[in-house]
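Yeah, one chain of the complex is gone here, protein chain that is, but the others are all in their spots.
Naming follows writing order (A and B), and every chain is counted from residue 1.
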Amino acid sequence: MSRQTANVVVLGVAGLSLALLWLTPGALAGFLGLIGVALTAYLRPAMAVRAGSLALLALGFTLALSQVPRVSILFYGLVAVLVALITIPGIPRWIKGLLGVAVLLISVPIAGFNNTFFLELGIQIGIYAAMALGLNVVVGMAGLLDLGYAAFFAIGAYTWAIFGSPQAANFLSGSFPLPGNYFYLFMALAIITTAITGLLIGLPALRLRGDYLAIVTLGLGEVVRVLANNLDHPVNFTNGPQGITPVSRPDIGWFHSLMSSVGVELDARTDYQFFFYLLVLVIIGVVVLVNINLGNSRFGRAWIAIREDETAAKAMGIPMLGTKLLAFATGAAFSGAMGVIFAAQRTFVSPESFTLLASITILGMVVLGGMGSIPGVILGAAALTAINTDVLKSFSEYLNNLRQAGVLNLPNQVEPAKYERLVFGVILVLMMIFRPQGLIPERRHQLEIEEAKEAQQ
Amino acid sequence: MSATAVASALEVQSVSKSFGGLKAVNDVSLTVRPGEIFSVIGPNGAGKTTFFNLLTGIYEPDEGSVRFFGKDITGMSPDKVAAQGIGRTFQNIRLFAAMTVLENVLIGHHIHTHSSYLDAMLRTPRHLEAERRAKERAMELLDYMGLARRAGELATSLPYGEQRRLEIARALALEPKLLFLDEPAAGMNPQETDRLKEDVRRLRKELGLTIVLIEHDMSMVMSISDRIAVLEYGSKIAEGLPAEIRTNTRVIEAYLGKGAAGQAGGRA
Partner (left out) sequence: MLEGLLALLPQVIFDGLLLGFVYAMIALGYTMVYGVLELINFAHSEIFMIGAVVGVEVFRYLAPVIPNGVVVLVLALILGAIISGVMAMIVERLAYRPLRARGTTNRLVPLITAIGVSFVLQDLVRLVEGIWHNEFKLQMRLIPPLDGNFTFLTVFIQYKALILILVSLLMLVGLNYLVNRTKLGTAIRAVAQDMNTARLMGINPDVIISRTFLIGGALGGVAGVLFAVQYSTIDPYVGFLPGLKAFTAAVLGGIGNITGAMVGGLVLGQMETLAGTYLPTLTGGNFGTEYKDVIAFLILILLLLFRPQGLLGQVVKEKV
């Protein structure tokens, strides 16, 4: 297809989608919009057309969401635009930045204020994306298979949950819960504690070779979960399977004022959601930056060398244990920090959130997105979180409706919402067999080479 | 300690290594002088690569010792051995496939890139300076090996001969005093082999490196080596100048079988 044709087709579809999304918003318009995003990515129109089309589509989705807040596919349209921005080569950085920021700070909040589910979804995606980026350092870059990653998540979450709730009073004297603003302190504390835990575990464990390391980390993940479940006697540390609630949240009076001064009025329904959404965005920004910096340093190179060929890496003088420990502890620290946020945002913590399934889910995000690839991992996190929290449940509801309408005669044990294992398992297997490099492969310099080629056209 | 002992680049004394019941390396000793080009040869299965692996820390000798410029490195792990100033290339080229030519060389320079973890995370000026210096050095080395124009390409996209040169450039980034080359001429055509010979001589002459080679290509071995050691079934059966080795009956027998000595004598 010639460039001219591509330009016309892409602009045409984008324009049409915008019109439909504005005038007849709904799932169908949303679907057309998604097609528009896909065409923009694959038909290779001129750079200006790519940027313009994505902008039009983003506008369309936003307008639609402001009118029909309950249609999920529109939200995923926004996500698709963001992904396209990250992966399509040739769009100047300032446009990417501008459009990306607009979607994140205007479109999503608009969607979210009308339907807090989207803010919740955004927060969940953010938390898991940050953790997946942490695991990406361990598995994706250094090639260390950690199957117990949720353990660090649990440590971070429980640290805040215990001290930020009346729980600590069970074994310490003093006034608990600690005031909500200690939350920030505990984030820093969690980073330190989980990093140290990571070092302690890693010191013996990282000497093992790949498959044994996997099993050991799996075992440790289970040990942490069992401890969380059972450390309610003799001294009640964790309150066992019931979990700990309520967990304090930081004050956001200042946030209310800040938002008012920008013209955004928050109410009890949206205030904490929006606060955590923005917080998570900031943190992801920091995490991505740190990851990029590390990737462009001798440590990032050393990790990839270890992953590619440990023997050759050793021959380069790279200290094995020390370098692996850095990766492991870094991953742990990210997870711990997100654990604190997780605890505060939900105000509830229980061992159920830190099972093997959780660890494997995060691994799935890294594998699906692309091991070692930052945008890939974020995409993986978005995809699996969406499947987990939205798609499966919606499918469940859909089937239930069919059941009640008498159309489908399915036994009620068959509840798609419970079949995450099936979905994740299939994803893992298919990815490993057909596309082990992930959806957005780690392309350390391919992207620049591609952009250079694009510039020549 | 005598003056000669301290002056030797590599001193291997009576190293042995067994795997299960098999004695792969049997009581081998040799000394390599600084600035020497020393070759280790022998028929297939003689234990040459195992011997190399003993010297570079991949295996730990059951008996014996290895000293590098006087320092005992017996049983040190490979990363520590490398940090002492010993670089190596591999028999089956082991480049890092996911990285560019430049990055491969940068990895070799890892321990000389002075940027701490915190520096790297925060992208401090110290880090940027260290990166700049490292890249400068890497480009120098690539230029030295004639690969400068390939810097941004993926390592595995290079033709075979250039991949071998890249492995050497990478090993040089370690700023080594001694270089182990494991069958560097394997798979090369005569032109490439000639170029390799030139490179090895240059490395010794211009950079003052001591070079130890395992090689099967006899013409290469004979023309560039200062001294040669011959292994057979894990034991050293001869050591000396190329001319001596060429006419050594024991060596000829090892390669061609008993009785061949009379027929093959004199021809390399």
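Just so we're on the same page, contacts are C-beta pairs under 8 Å (C-beta built on N, C-alpha and C of every residue); 3 or more make two chains touch, one makes a residue touch a chain.
Just so we're clear, the structure is a prediction, and the values are computed from it rather than from any experiment.
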| item | value |
| --- | --- |
| Candidates A:204, A:253 or A:406 - the one touching the absent chain | A:204 |
| Residue of A:107, A:165, A:194 or A:229 in touch with the missing chain, whole complex considered | A:229 |
| Candidate in contact with the missing chain, chosen from A:179, A:219, A:246 or A:322 | A:219 |
| Full-complex contact with the absent chain, from A:145, A:169, A:199 or A:252 | A:145 |
| Those residues of chain A which, in the complete complex, touch the missing chain | 139, 143, 145, 147, 204-205, 207-212, 214-216, 218-220, 222-223, 226-227, 229-230, 233-234, 311, 356, 360, 363, 367, 410-414, 418-419, 421-422, 424-429, 432-433, 436 |
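Here is the rule we go by: only the chains that are shown with their structure count from here on.
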| item | value |
| --- | --- |
| Distance between the centres, which are taken as Cα means, of chain B and chain A, whole angstrom | 46 |
| Complex contact set, residues of chain A against chain B | 290, 293-294, 296-302, 304-305, 307-309, 311-320, 326, 372, 442, 444-445, 449 |
| Partner chain A, residues of chain B touching it in the complex | 56-58, 77-79, 82-83, 87-88, 90, 94-100, 103, 106-111, 113, 115, 117, 119-123, 127, 130-131, 134, 152, 154, 170-171, 174 |
